[in-house]
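The complex is shown incomplete by one protein chain, all other protein chains being positioned as in the whole.
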Amino acid sequence: MSISVNMSVRLGSLELSNPVVTASGTFASGREFADFVDVSRLGAIVTKGVSLNPWPGNASPRIAETASGMLNSIGLQNPGVEAFVAKDLAWLVENAAGTPVIVNVSGHSVDDYVGVIERLECEPSVAAYEVNISCPNVDEGGMSFGTECVQAARVTAACRAATRRPLIVKLTPNVTDIVAIASSVEAAGADALSLINTLLGMAIDAESRRPKLARVVGGLSGPAIKPVALRMVWEVARAVEIPVVGMGGIMDGTDAVEFMLAGATAVAVGTANFVDPTATMRVLDGVTEYCHRHGVERVADLVGALGA
Amino acid sequence: MSISVNMSVRLGSLELSNPVVTASGTFASGREFADFVDVSRLGAIVTKGVSLNPWPGNASPRIAETASGMLNSIGLQNPGVEAFVAKDLAWLVENAAGTPVIVNVSGHSVDDYVGVIERLECEPSVAAYEVNISCPNVDEGGMSFGTECVQAARVTAACRAATRRPLIVKLTPNVTDIVAIASSVEAAGADALSLINTLLGMAIDAESRRPKLARVVGGLSGPAIKPVALRMVWEVARAVEIPVVGMGGIMDGTDAVEFMLAGATAVAVGTANFVDPTATMRVLDGVTEYCHRHGVERVADLVGALGA
Amino acid sequence: MTVSRDKPALERVRVLANDRIAQGVGLMALHAPRCAATIQPGQFVHLRVSRGADIILRRPFSVHRATGERIEILYQILGEGTLRIAEKPVGDTSMDLVGPLGHGWTVPNDAAHALIVTGGLGAAPLGMLAEQLAAAGVALSVAMGAPTAQRLVARELFERVARRVEVSTDDGSEGEQGFVTGPVVRLLAEERFDVVYACGPEPMQRAVAKLACEVGATCQVSLERLMACGIGACLSCVVSTHDGLKRACVDGPVFSAEEVVWDASQTPPKH
Partner (left out) sequence: MTVSRDKPALERVRVLANDRIAQGVGLMALHAPRCAATIQPGQFVHLRVSRGADIILRRPFSVHRATGERIEILYQILGEGTLRIAEKPVGDTSMDLVGPLGHGWTVPNDAAHALIVTGGLGAAPLGMLAEQLAAAGVALSVAMGAPTAQRLVARELFERVARRVEVSTDDGSEGEQGFVTGPVVRLLAEERFDVVYACGPEPMQRAVAKLACEVGATCQVSLERLMACGIGACLSCVVSTHDGLKRACVDGPVFSAEEVVWDASQTPPKH
């Protein structure tokens, strides 16, 4: 390891010391991983989904294992933004002062999203927002905000108006044309995009003839979805000007490098945290090692560097 | 195994001796599997995609392995309908006379699809058509016919007008709302639906920084996609009146039963044929054994029998 | 005494022994010095059974006993994960664990007389507790239940450390015929217990909790839930309590029976 690698990357005005961040909902707000991970080494901590009021989440069972993946229907259970500030943010301020905190925002209506952001604007420890537009839009019959360009742009524009902090919009992969959604969101003022959220899936227990999840359907994550995620990151990164945070099945440094080559400026580690609580550190070390081995002086040089 | 199980199912007017068929493109036209499989035991043989004129297929590499799955970009290489009739169909007539032959039809325009069907109408050994609307529509800029309700209905209606044989339309999963496409196709006259085709994906070799497929993107199949396939079969089967042929990652009898519980009347075995050339027989034996064990007297009773 | 919790860690393990000890039940000993040194009765380890990517979730297992650098796991072969465990040869180093995890059994400060109730594999998390209670001079009675004689596990351990062991099987092939609640009713009537520890199928735990409550004994239960992370982050393992949803992996798996709002839909489909 002769050369030293510049690992920093930028998501709009947000500078990260390295490209490895956590995927929302798989790392809580960091505290649970403190025994395994030096959270100050993370590029950023993306928190679990935070809503205006407490959400109870879905009935159990909430998870099911599938081939190289898992389904979840946690349902964004969270105690609401006030409790988030009091507990999670307080812990982060004390234990991860140097690590940018990106709050993942959930909502069932445009007002919900804006409400969370407004509440957090006065909290100096919040570095950026990641708006999860995969949430069901209750005003519009429950289809997710993220499956339709106009709705996706509406949420984005409203959040944009509520903050000058970096605004990342997280896209759902359950769409015909991810590039169209990405472009709408970019036009509506997003500073960055993150993708992919989970693929809608289902599992059945043949013996009992029942769905494995109480909610019947849930979100598929893990290595199984990596090919779909890479394809979408590649398509989107070529089509938009703003940076992309790539995720979907990243288990090690090589996976992370693949996402960067496809066009991701940063990468998020999700399901891998359950497989190995030290996964974020392994991914970071793996990317660094790759850069050394390939003589890459700035990790940002990998972004979109896919050859033909 | 005390009771005897009635294994027959119906796809519109087409009666199958059992619900296990082959997935197009993974079984050629049966000949290559004759050393491993008693093709007369199959519910039906679904042939590889057949186009009006020869298609050369895509550049190599055409496949890549992924976690619990594979990508392919074969590109529907085939020698065209004339050669299909002369070689494949002739072999089938001689070697699988009792097994219904379902010809999978490819096209780049509505006329292409209709042309294949018109040529085959005079061939008595063709039992039904499966129209693959995942093909890129060259008239409309290359987006697949299957991603848009109006285009999907157009192809279906034109094929419907060209034949009175059972018409199965095969749906692509790369859409926001599979139920909307399914309903359009049903309204346009399809007798049955088959789903899912492959998910669009991509794989990258980090060391060489190149895509693993020459075409960059390809279709993801295998166990990795089973959760997505089950979800779509379940959604569609509840929404339409016509029967569904379910597929996507079926490796054994239990997987097949899961698809039937989700609402599939028949099931297709695809990628599993590569993993184990006897897979179709194992799946059939597995479904039969399940029925015995659960006292199911008619396999058709499993269709949509998912509990809450 | 209150059980203190130590920091969990990721630890590579080596299989020291792995034997079939009852119908569909294995006992595996692992070399896991870090975990063995600090694990408390009722805590569990989250075991990665496959390095391949096909089975990605870890499998949670109670530690049945811990001695020196060794922990023992008593496991029932249920599905693909436990099948693979059953196939691990002595010397295998392909697995790792995260542990010790969770909140184990609590021994009230003044406990003098304890009742342990097991149903089938419910004996697993109670082995270490029984040994430690006995060593601490707590008088111990045990009621063991199982579907049939061939599924009865850990009897020797309990007979070694308990004053009294009552056995029942659903089919009467060993001990009294019937559910374990039969002997429990009798024991609770005959003796006074400061605390009742129960583990087994959730309906059994619920029934025992009710019986304990009726005689005024505190009761602790160990609950199973599907677990992804095992460390409190994912919220897949929720348990309804009178104090809201709690996480089985960090707030449990052992709960005070009074706080639990029994909800059969939360229990894993198998066991």
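Letters are used for the chains, namely A, B and C, taken in the order the chains are written, and counting of residues starts over at 1 for each.
The working rule: a contact is a pair of C-beta atoms (placed from the backbone, for glycine too) under 8 Å apart; a residue touches a chain by one contact, two chains touch by 3 or more.
None of these values were measured; they are calculated from a predicted model.
Taking every chain of the complex into account, the omitted one touches A, B, C. Touching the missing chain, out of B:Val20, B:Ala44, B:Ile74 or B:Cys149, is residue B:Ile74. The hidden chain makes contact, of the residues A:Ala67, A:Cys135, A:Leu167 or A:Val185, with A:Ala67. The omitted chain makes contact with chain C at the following residues, 50, 52-55. Hidden from this view is one chain, which touches chain A at 67-68, 223. Interface residues of chain B facing the missing partner chain: 25-28, 32-33, 35-36, 56-57, 59-65, 67-70, 72, 74, 77, 205, 208, 212, 214, 222-223, 251, 271, 273-278.
Definition applied: only the chains that are shown with their structure count from here on.
In terms of the distance between Cα centroids, chain C is separated most widely from B.
In this view the innermost chain, defined by its CA centroid being closest to the centroid of all protein CA atoms, is A. The geometric centre of chain B is 47 Å away from that of chain C, both derived from CA atoms.
Touching two or more other chains at once are residues 67-69, 208, 222-223 of chain A. Contact with two or more other chains is made by residues 53-54 of chain C.
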